[in-house]
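The structure follows.
Every protein chain except one is present and positioned as in the full complex.
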Amino acid sequence: MNTFGRQFRITTFGESHGRAIGVTIDGCPAGVPFSLEKIQEELDRRKPGQSKITTQRKEADSVEVLSGVFEDVTTGTPIALLIWNQDQRSKDYSHIKDVFRPSHADYTYHTKYGVRDYRGGGRSSARETAARVAAGAVAKQFLEAMGISFHAYVSEVGDIKVSEDYSTLDFSEIEKNIVRCPDAAKAEQMIELIDQVRKDRDTIGGIVSCVVSGVPAGLGEPVFDRLNAELGKAMLSINACKGFEYGSGFAGTKLRGSQHNDAFYTEVDGTIRTKTNLSGGIQGGISNGEDIYFKTAFKPVATIMVDQDSIDKEGNEAVVSGKGRHDPCVVPRAVPIVEAMAALTIADMMIRANSNRLDQLK
Amino acid sequence: MNTFGRQFRITTFGESHGRAIGVTIDGCPAGVPFSLEKIQEELDRRKPGQSKITTQRKEADSVEVLSGVFEDVTTGTPIALLIWNQDQRSKDYSHIKDVFRPSHADYTYHTKYGVRDYRGGGRSSARETAARVAAGAVAKQFLEAMGISFHAYVSEVGDIKVSEDYSTLDFSEIEKNIVRCPDAAKAEQMIELIDQVRKDRDTIGGIVSCVVSGVPAGLGEPVFDRLNAELGKAMLSINACKGFEYGSGFAGTKLRGSQHNDAFYTEVDGTIRTKTNLSGGIQGGISNGEDIYFKTAFKPVATIMVDQDSIDKEGNEAVVSGKGRHDPCVVPRAVPIVEAMAALTIADMMIRANSNRLDQLK
Amino acid sequence: MNTFGRQFRITTFGESHGRAIGVTIDGCPAGVPFSLEKIQEELDRRKPGQSKITTQRKEADSVEVLSGVFEDVTTGTPIALLIWNQDQRSKDYSHIKDVFRPSHADYTYHTKYGVRDYRGGGRSSARETAARVAAGAVAKQFLEAMGISFHAYVSEVGDIKVSEDYSTLDFSEIEKNIVRCPDAAKAEQMIELIDQVRKDRDTIGGIVSCVVSGVPAGLGEPVFDRLNAELGKAMLSINACKGFEYGSGFAGTKLRGSQHNDAFYTEVDGTIRTKTNLSGGIQGGISNGEDIYFKTAFKPVATIMVDQDSIDKEGNEAVVSGKGRHDPCVVPRAVPIVEAMAALTIADMMIRANSNRLDQLK
Partner (left out) sequence: MNTFGRQFRITTFGESHGRAIGVTIDGCPAGVPFSLEKIQEELDRRKPGQSKITTQRKEADSVEVLSGVFEDVTTGTPIALLIWNQDQRSKDYSHIKDVFRPSHADYTYHTKYGVRDYRGGGRSSARETAARVAAGAVAKQFLEAMGISFHAYVSEVGDIKVSEDYSTLDFSEIEKNIVRCPDAAKAEQMIELIDQVRKDRDTIGGIVSCVVSGVPAGLGEPVFDRLNAELGKAMLSINACKGFEYGSGFAGTKLRGSQHNDAFYTEVDGTIRTKTNLSGGIQGGISNGEDIYFKTAFKPVATIMVDQDSIDKEGNEAVVSGKGRHDPCVVPRAVPIVEAMAALTIADMMIRANSNRLDQLK
């Protein structure tokens, strides 16, 4: 359903070209400092039209808060955030009213529900992720108060790849270029590639990497709600996401146990650490206090600017025409979405881990 | 928590060396033919000691049914399945009572709960997956009645890889070799590699691929509980799983949209199909009627037969000795687990999709 | 949390004197005819200021729909409904900022959350029930399409009681008087009593009875989520509700089994019925096709227009002054709330009962 999280729980609503999109956040603890500006900043990172390599759709994505906050502090009651849709241009979409666009959700929604709001993809549009980013910004404010920080970045676009380990990267570089890659040289190549793809009226995929620092040991629930499983679900719920791996990931399958095991040691202050971190900060589904890191694969956006053969609702042949606005590559705008979903996951698991032992309840 | 699924819902219990492990299945529709033999068959595929490339621990894994079945048919009430533990040999594990084994869950459980049943990993042991396989075998019987089938197989061990597309493979070959790979030549190489690794007292990782056929269009729930997100969570909840991808997966990120889009066409009988299936049978998070396929990455097992440096509960240096029994490679036994988790996911989504439209309720 | 229902699921938000209140409805099947007018009609039955025996607070309670509806039909995506608050008069409430009003939620919210939005009771105000009534009106439209109808009415105010069995009452009389009692003579006495209580600057309690007709047999889930248990929870979640009984209720405890059992018989058309209905339409927690009926007890409203001794946040003695606006008796306005919660419960159980048997899934 349209709810994510169990204890820190959000419910999003809204269609691409409906009146508004929004989210309610339930279970946020009382007493968290609340800044609407910080939410707007995150939305600005996701919004369309921010650079030449994103869609030119115009949406201010101004967020309002309707409830759950009093005198700049959360009250423990549901926080409702609302974003009005501005650029509704419904006429743009009449040409796809009865046609199923290839690799979009038109056909599956139609089959599932019998009816669908075809305007701009309706509910299946990635516009819904704005509501997630808004909610994620609240989760971030909660977790910031607990010393937890999030850094997502573009690590691959097509064949261009940042090969350095995350620990050698300078995260302060991420927002310095429009593709959100901390390696300036690679960023330039990526931008060039995306621009070329855009000129080809085509699209291309990529990978977003994410590092979460400051997560205490003990988050994650055996046996099904492992931290990695919840993070994986969160990422795979983002539009266009096709894969998720954490720690050593797929490459780790080629290693031997003797190479892969992370040896424990004790720091001088008594902190228990591991010498390597192929576990990606998660062991047995539970955080171990090391950095959590993972990768998320995004396919090329299905909307391309060339005509494609398809069928209509009656099964007759039809052409999907390549007009309108589109993102040639989704990953630069996916960066804040990945962070938001990570923050929402960690916030939820933080609260769920708060009652593991009798002594936590006293 | 220890529950998976929302409408077809299982709850597992039991520790590796406790008295028993088991599962309750809630929400299975009434009227499903129930065969205890079929459950036992699946358990036999997972059980230890089945071949030279698996652990030599001895467990019969005989399953009993305690409730929810009457005259060989499910009644709609909870189905409880129980497996008694036989080979408890607790003394084997006294040497790890106070030591944290590298890349195991010892440290994280200890930190999270304060106490832990250290015998054989307790709850964190992959022994818990026997309960999942038992439950999955019930889900399979339910889905078989709906025309849905599951085929998982080992597609990679270390560097040895089946490179053919799944559609060219003969699934009837899978169970003909002990590594469960449908390519007989590759299977032989994999077995050889695993056997070498075993002799080296080491372990190695691998990949399990899975194909689900016969799934009708319409399964999966926007926006968070997409079919791919639920499948991903299911797989990532399996011990040692480090990654998940479906359809074109990580490789798909390198493609352009014009290469990646799956064109629709109509078959002579009116069925709507796609010419290619890079979507992996899922579009917009909802099944489209094509085969669903995905890959699951497993790291090398953390238990190796050599001594490793580590620390104890007090943070002092300690040695984890390399004795006991172990799986040199987990993927052959993971095959039925992957199928079970896939079946449990599809069963749940099948029921959840049963009330999408008003006309389904009349 | 702020969510009700499992499959037909609502989440409400908003404080009494915040910017807006609202609700998202998730899980409403696609294809249900949607009328905003019908929602407004239900809200008008609940709104303040509708008669001399209700509070004189002025709120138009105009409802807007933000999502989930396309061309006057539900689409299966979340339906968001919004009501802006108009009469915010925050200054009215500064006098209770630091004082705990007797038998209100001031003290418990303060203790639970540390902070609270004290304006008009904030989240604890019965104003939140407007969001429930709006959502309930959607549930009613869904259930109307299934042939199910709801009739709640005031059956007691203080000592004045409608003693006739519900089956002899004319439900079309309910809305003909401002107290919503189908017995015109008793209605007059009730209005007189409430008016007297109002002049005394006091309040009084009462009972709302409810009858649900047309519910098919088979709704309700063993063993915890019985239909009566879910209805009971729904009613007890309404502000000021102190008790719930269904069928023979508390009075039934005085009967013998031989008097209480409802004998089955078969109608000429083959329908299975019971001769009596002390079961209240529910047996073993599952509807049996007879009318469902129950009673809900409401205490006298805690806000009275006389000064009361109390304490402030520091525990010091303080006086709660009796000024402002209040409802002398809550039951007339509770009638649409009871119907709404009943509709939401039945809608949820209807969907949950849609997958009980294998043959329902084919």
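Every chain is named by a letter (A, B and C) in the order it is written, and numbering of its residues begins at 1.
To be clear about the criterion, a residue touches a chain if its C-beta (ideal position, glycine included) is under 8 Å from a C-beta of that chain, and two chains touch if they have at least 3 such contacts.
Given the structure is predicted, the values throughout are model-derived calculations rather than measurements.
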Residue of C:Q141, C:N177 or C:S279 in touch with the missing chain, whole complex considered: C:S279
Contacting the left-out chain in the complete assembly, out of C:S16, C:T54 or C:T303: C:T303
From C:K176, C:K199 or C:K242, residue that would touch the chain that is not displayed: C:K242
Touch with the omitted chain, as defined above, among C:T24, C:T55 or C:T203: C:T203
Touch residues of subunit C, complete complex, unshown partner: 1-4, 12, 100, 102-105, 107-109, 111-114, 123-124, 128, 156, 158-159, 197, 200, 202-207, 217-218, 220-226, 228-230, 232-237, 239, 241-250, 252-266, 270, 272, 274, 278-280, 283-288, 297-304, 306, 308-311, 315-317, 353, 356-357, 359
Hidden partner interface residues of subunit A, rising order: 7, 27, 29-32, 76-77, 142, 145-146, 222, 350-351, 354-362
Hidden partner chain, residues of subunit B it touches: 1-3, 9, 11-15, 18-22, 24, 26-27, 30-31, 64-68, 70-71, 73, 75-80, 82, 112-117, 122-123
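Methods note: only the chains that are shown with their structure count from here on.
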Inter-centroid spacing, subunit C versus subunit A (mean Cα positions, whole Å): 39
Interface hub residues of subunit C, defined as touching at least two other chains: 27, 30-31, 76-77
